[in-house]
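The complex appears here minus one protein chain, its other protein chains still in place.
Let's turn to chain A:
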Amino acid sequence: MRVARPAARSLFSRGLAAVAVTAAAPTTTTTTTAAAAPLSCRQFHSSSKLEARRRPRFSNIRAVEMGLVNEEKVQNFTEQKFKKYTPEEIKVLKTVYTPQQIEAIEAGEATIDPRDLTIQGRLRIDPYRLPYVDDFSHISPVIDKRPRREPPPDPNARFMNLDEFTEDLISWADSFRTGEVTGNLKKLKDFAPAEWQEKAEGVWPKEVRKKAHEDFMDYVKAEAAKKPAQAEEDGPTDADFLEYILERSSMTDNNRKSNSALAPGLPHKVPGVAGLYKHSVDPDDFGLDDTGVYQDLKRRTGMSVREILRLNTKILVRRFVSNQTRMGKVRSASVLCIAGNKDGWLGLGIAKSTDSETAVIKSRLLAIQNMRPVRRYENRTIYGTVTAKIGASVVELRSRPPGFGLRVSHRIFEMCRACGIQDLSAKFLRSHNPLNTVKATYEALMTQPDPEEIAIGRGKKLVDVRKVYYGGNVL
């Protein structure tokens, strides 16, 4: 024996050792039993090993021995459980199924032995069994799949074009007409002789054409006379209209019913959105507004882009403001812009944006949009002395004689230049806040007194002495 190395170390060699011991046992009388114990395999777990196959404490008794499945009982059970169709049931079935189906049912009944069902069939009796065996007469929506009585949708169907739609509408309307109307009306060729009916009207002989036209006109007049009476009797009801709107297919599938509520998928070649979302460039703009910045303004003001671009705009106040949030400061630019046409129109626009450029554009557009007429005396100065107050900024504007010039602060100077005022004196009486002074100046310019209104209110005649003195030649 080869025992050169400790064999017990090895998993396999231990098994071999056991075999070797059992093989050697008959020959050797002394049994080295401890080593030769039936150590068949190594244990892979720590729980105690089962000694042998577990046997029940009481031996089973078979159903046959108890007399439960003898031939008679099987027979009884089968007859009770799997009854044959009675003649009355077959009569009822015949009202539901076709003769071929009845034949198939009978063939199936004959093929399957009820005894086999009893012995081999797995009939569930648990509370979760299905409520039927093989009865497809009722559909249980929870269990059964939705029946598809209609064929699948036509894959080649597409939406109708205008002509097809018109045709479809006419055919629908025709279905409500009983008399000879619309599509069923006779045509001109019906009044021509048979040999000319297939040919175009142009090749008809003159007398044939004339006669056909006369007959056709008579026929049309007669039809027109009797139409109203008919139209009251038949014609689509409101329900028909509703059905047309809701259920009539708008695709070229001949209103075929299908098993899917979904329309078939789009075809491979979809036209796409090319050109749909690009704004159309107005030829009246002469290419001045290809980016479309002024389109909205054009619509609001009624000015052309050329006129808008000709206006004078100027940024008067630019502030950097910040909104303190819990995330930190949100900085944005606030811009005040004025716009004027140098001829008595002035507008003010204030806009804010995190992007400085956006704020400038927005304020400029707003200023142009807000342009209002400014009353000007002799197209050069204002009427009287006007005062306006915004916040703590009080502005006093005073009219001045010709040639006085604009002796005003630089922001008011720009405003006056934009609206075409040439002679003015102004004073900030209190706060010099840039934004509020501009606003107050705008307010003052807009609230000038109107001499005519004053005259009407007092019932007096107001005379402009300058015009009287200079004989009306003041300008």
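Going forward, a contact is a pair of C-beta atoms (placed from the backbone, for glycine too) under 8 Å apart; a residue touches a chain by one contact, two chains touch by 3 or more; residues count from 1.
One rule holds for everything that comes next: contacts and distances are computed from a predicted model.
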Write down which listed name, "DNA sliding clamp PCNA", "Ribosomal protein S8", "Trafficking protein particle complex subunit" or "Anaphase-promoting complex subunit 11", is the UniProt protein name of the chain that is not shown. "Ribosomal protein S8"
By the document's definition of touch, the residue of A:Phe77, A:Tyr219 or A:Tyr383 touching the omitted chain is A:Tyr383
Have a look at A:Lys84, A:Lys206, A:His410 or A:Lys460 and name the one touching the chain we're not showing. A:Lys460
Mind pulling the chain A residues that touch the left-out chain? 383-385, 449, 451, 453-454, 456-460, 462
